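Here the complex is missing one protein chain, while the rest keep their positions.
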Amino acid sequence: MSGFDKVVTRYEDAMAGLRDDMTVIAGGFGLCGIPEGLIAQIKTMGTKGLTVVSNNCGVDGFGLGILLEDKQIKKMMSSYVGENALFEKQLLAGELEVELTPQGTLAEKMRAGGAGIPAFFTATGYGTPVGDGKDVRYFDGRPYILEESVTGDFAIVKAWKADRYGNCVYRHTAQNFNPMAATAGKITVVEVEEIVEPGELEPSQIHTPGIYVDRVIKGTFEKRIERKVTSEEGQ
Amino acid sequence: MSGFDKVVTRYEDAMAGLRDDMTVIAGGFGLCGIPEGLIAQIKTMGTKGLTVVSNNCGVDGFGLGILLEDKQIKKMMSSYVGENALFEKQLLAGELEVELTPQGTLAEKMRAGGAGIPAFFTATGYGTPVGDGKDVRYFDGRPYILEESVTGDFAIVKAWKADRYGNCVYRHTAQNFNPMAATAGKITVVEVEEIVEPGELEPSQIHTPGIYVDRVIKGTFEKRIERKVTSEEGQ
Amino acid sequence: MALTREQIAMRVAQEFQDGSYVNLGIGIPTLAANYVPDGVDVMLQSENGLLGMGRYPTEAEVDADMINAGKETVTASVGASIFDSAESFGMIRGGHVDFTVLGAFEVDVNGNIASWMIPGKLVKGMGGAMDLVAGAKNIIVTMTHADKHGNSKLLQSCTLPLTGVNCITQIITDLAVLDVADGAYHLRERAPGVTVEEIQEKTAGTLIVDGDIPEMKIK
Partner (left out) sequence: MALTREQIAMRVAQEFQDGSYVNLGIGIPTLAANYVPDGVDVMLQSENGLLGMGRYPTEAEVDADMINAGKETVTASVGASIFDSAESFGMIRGGHVDFTVLGAFEVDVNGNIASWMIPGKLVKGMGGAMDLVAGAKNIIVTMTHADKHGNSKLLQSCTLPLTGVNCITQIITDLAVLDVADGAYHLRERAPGVTVEEIQEKTAGTLIVDGDIPEMKIK
C-alpha cells in the first residue's frame, strides 16, 4: 500500500509547496496541541503574507507568535488574540489584520469547509458586531446569521499518534481544533508524537481518518504550558 | 453523582412521554445498529401518527418495519425505503407519507439539529426533485440549496456500551446515524449491549458524550443480518 | 452589605440542580464550582473540549495536553468525555448545556449583554462567549451591580457592542438577584442588609419590585 504511505522525514518536505499569500489553517487551543515543528518550519521558510486561521496566535516567542517576528502573517482569523505583545503592536501599527470570529463559529467554519458545506446559519453573533453585514434569516421566529466556511491551502495539525496511512488520534484536550483543521486543508500536514503501523489503531477509535491527511511527520515537542495551576493531593 | 445516573431498567420508563403525533429520530443503517427493544416498546405502546426520521424503515417484520403493522407511522423521512413490502403497500394506498432525503443531507440535518444550526447549504440535490422549492445560492460560482435541520421529540439510539452517565461508544459500522440521532432528540434514549461504570470508558474515545443522553437501558439484541455474504478463507 | 466575590459565587451555585451541565466563565463564575450545595452534583463543561472538568492537578499530574478553556492545567473527573471544538460548540449552541455563568460589562432589560469589547480599547476577542450566550438554556450573569465609579451596569439599553441579544434570563450581583423578562428587571432577592431602595438607585433600567423581597440565604 505504498500509495497510502504519507510519512515524510524532513520538515522541508512536510511543508513543501507553501507559498507567499497562502491561507494556513492551524489546529491548537492556546499552546495546547499545536504543531510546533511545522510552525518552526514556516518561520525557517520565511513565507510572507500568510492568512492564518487558528483559535489563537500563540504567545510572544512561542507557537504561532514566532511567525509575527518576521511579519510573516498578513491576517489572523481567531477568536482570541490576547497574550501576545508583538501581536498587539503590529495590530495597532496596521501591519496585521485580524478577523475576530466566535470560537464555535470558527470551529464550525473549519468543519464546514472540510465537509462541503459552503455556509450555515447560526444564532451566534446576531445583533453584535460579528453579525454586521451578514445575511439574517429567521427560523422558528429566531434570527440567525449566515456564516461562510473556511478552507486553507494548507492545514497544519498536531496529533498524538498517526499510522502511515494518516489515521490520527489525539490526546486529551490537545484534540481541540485539530480534527476540523485536518479536514479543511488542500494539503493537510500532521505532526505527531509517534508513528505506528497501519492496523495498530482501532478503526472505530480513529479521530481523523487518513483520507484527509497528505503528509505525516514525527516531531519532538516542548509542550509549553501557558497557565500551570496545581492543587494539593486530594483537593 | 446520582443526578447523572441515566440508567432505567424498564422499557416503559425508557420511552415514557412518547405521545401520538410526535417526531422520533432513529439511529441505524438498514438493520445494523438499530435500537431493537425501543422500537418494540413503541409497538407495544401503540403510539400513532408518528413522524420517523431514519435512514431506512427496516424490513417486513423487523426493525422500524414492525411499526407499519399497526399503521403507527404517519410519515418517514429516509434516504432509502426499499426492502419492505408493507411500506410499499401503505405508501401506494396513501396511508403513509415519505420524504426522501439524500443520505448525507439526512445525516447533516440530524447533526445540525443537535448542534444549533437551523439550516445549511449543500450542493447535494441541486437541480433534482430534492431541490424543488428550496432556496438556491451561489458560492464561488456553484449553486447550493438550503436544507433545514431536523430535531425530534425523541431520539432512539443503539450503542455498544454506555456508562451510567450516558457516555456511549459504538461498535464497528453499527455507529452510522446513531451519534447524530443522539444529539437531536429532546429526549434521547440509548439502548446498549452493556452498561459500564463511569470511568471505564476512555474520555477521548467516547463517541457520544453523556450530555446528549437522557436515558440508558440495557437490551438484548437479535442483530438480524440483511445480506450475509461470505468468502472463503484468504480470498 | 454588598456580597464579596465568594458570596456571589455561593449564591450562583444555589441555582444548580443535581445533574446540571454547567459552563463557568473566567472570574467569579469559576469560583461557583467551589460552592455547589451538598447533594447536588454538576458536571463542568469547558469549551475547549472537556465535559467533566475536575480539580487542578497535583504537581505530578500536570499534563500540557490537559487544559481548560482558561488555558489552566486541569484534570478530568470520573465519567468525563473529551472531544473536538466543533462537537463542544455543537453541544453549547444546540442548547445541551444547562447553565452558563459569565461576567459582563453591561446588561439591559431586553436580556442583551455586552461583555467583550470597549471601543477605543484593544479588543482581544470574544472567545466562546458569543456562542455560549446564543446557546445555553439558562444564562446567569454575575457582576457587581455598579462599576467603580458607581454607575449602574444594569441598563435600559446597552451602550457597548453586544455579545448577544435577548439571551440573559438571570443576574446575580453583589446587591441582588434579578430575573430579566418582558423588558424589565424583576427583583427577586436582596443581599443581606441591602435595601430595595439602594438596589433601585443603582439599577438604571426599569426595575419591577413585586411584593416583599427576601434576603439571599448565604452561609
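Think of it as A, B and C in the order they're written, each chain with its own count starting at 1.
Operating definition for what follows: a contact is a pair of C-beta atoms (placed from the backbone, for glycine too) under 8 Å apart; a residue touches a chain by one contact, two chains touch by 3 or more.
Here the structure is a predicted model, which is why all the values come from computation and not from measurement.
Within the whole complex, touches from the chain that is not shown fall on A, B.
Screening B:G3, B:G104 or B:G199 against the full complex identifies B:G104 as the residue touching the chain left out. For the chain left out of this panel, the touching residue among B:C32, B:I73, B:L86 or B:A155 is B:C32.
Residue B:Q175 is the one among B:Q175, B:T188 or B:S204 that touches the chain missing from this view.
Although one chain is not drawn, its touching partners on subunit A can still be listed: residues 1-4, 111, 113-117, 163-165, 167, 183, 198-199, 201, 203-204, 206, 209-212.
Not every partner is drawn; the one left out touches subunit B at residues 29-33, 55, 78-82, 88, 91-92, 100, 102-108, 110-111, 122-130, 160, 170-180, 207, 223-233, 235.
The criterion applied here is as follows: only the chains that are shown with their structure count from here on.
C-beta contact counts were set side by side for B-C and A-C; A-C has more.
Centroids built from CA atoms put subunit B at 32 Å from subunit A. Measuring from the averaged C-alpha position of subunit B to that of subunit C gives a distance of 35 Å. Put simply, the C-alpha centre of subunit A and that of subunit C have 29 angstrom between them. For subunit C, the set of residues that touch two or more other chains comprises 50, 76, 82-83, 86, 89-90, 92-93, 134-135.
Contact of a single residue of subunit B with at least two other chains is seen at positions 115-117, 203-204.
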